[in-house]
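Only one protein chain is missing from this complex, and each of the others stays in its spot.
Presenting subunit A:
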C-alpha cells in the first residue's frame, strides 16, 4: 500500500502542521497535540473537549469551531490521546463555566479521559464527561468492553456544541449530550480493511468477494463475514440491525457515513437504499447527512447512524456551525 506520508512516526504531527496552515481560525499546538478555537475561552460559556486516536478525520480535530467543539486532542493513529493533552485542552478553553469531555467508549479513551478528569479537577476546572456508545454490532454485555462509540459522536458534538454556544449551563449541556447518545444507534460494514501507517499492510485480510458486517472504526474485523452484497442488501441489513435496537417514534437524523475510501458516488447511492428501507420500516426522517465524517483511514465501507430527535434536539442540530469539517447556517 502506497501512502502519501514521509515516515510513519510523523504522520500525526505532519497533519497538524498542515491543519495549522489551512485553518488560521484554529490554534494548532503541534508539539502538545491540542487543537483549540482561536477565540477560546468564550466568556461564560461551557467548553466541549473531545479527542481520540487519529485516523478518523474529520473527527475530532476538524469539528473544532463555533457551534461544536472548543478543543480536540488527537492521539497517535487509532490510539487514545494521553491525559496531559486533555488537561492542557481543558485549561485552554475553560471560561469558568466548566468543560464537557466527549469520550468514545473504547478502553483506552475511557482510561485516559478518566485520569484527565481527576487531573483537571485538581487544577480547579469543573469537568463532566459523556460516553458515546452507539454501535449495535457489539452486544452491550459484561463480556465485552461495551458498545463502541462511532457515528453518533458527530451528533453528540454538534448538538451539545450548539447548546454550549447558547450559553446553557454545564449540567444541561451534559444531559443533552447524554440524551443524544441514548437516542442514537449505528451499524457499519467494511468492503476492505484499512492500512495503518505503523503496520503498512491491511489490518485484516478480506478476500475478494466478501465483506465484513458490524465493523468498528479501528480496522478491527467485524462481527461476521459474508459473501459480497449489493448496496440495497447492505442498506437493508444495516438499517434493520439498527432498528433491532431502537424503535423511533419521533423523526430521526440520519448519518450515512463513509469509512474513508468509499466514493461519495457510492455513498449517495447507498443513501438512496437507506432512505428506501427507512420508509419501508415507517421511520420518519428529519435530516440526512451523507459524507466521510467518522472514518477509519482508508477503509472502504460505510455506516448508518440514526438519532431520534425532538424539537429541541432538531433545533440545536440545525443551529449554525463553523468548523473545517462541518459548516452551515449563520
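We adopt the following convention: a residue touches a chain if its C-beta (ideal position, glycine included) is under 8 Å from a C-beta of that chain, and two chains touch if they have at least 3 such contacts; residues count from 1.
Going forward, contacts and distances are computed from a predicted model.
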Checklist outcome for this item: The chain missing from this complex carries, among "Dihydroxyacetone kinase subunit L", "Cytochrome P450", "Dihydrolipoyl dehydrogenase" or "ABC transporter permease", the UniProt name "Dihydroxyacetone kinase subunit L"
Checklist entry - In the complete assembly, which of A:35, A:138 or A:316 touches the absent chain? => result A:138
Checklist outcome for this item: Missing-chain contact, candidates A:50, A:80, A:257 or A:271, resolves to A:80
Item to check | Residue among A:166, A:182, A:220 or A:318 that touches the chain left out of view | outcome: A:220
Checklist outcome for this item: Where A:196, A:238, A:257 or A:271 are the choices, the one touching the absent chain is A:196
Checklist outcome for this item: Note that subunit A touches the absent chain at residues 8, 53, 75-84, 106-108, 111-112, 115, 137-138, 142-145, 148, 196, 198-199, 203-204, 216, 218-221, 223
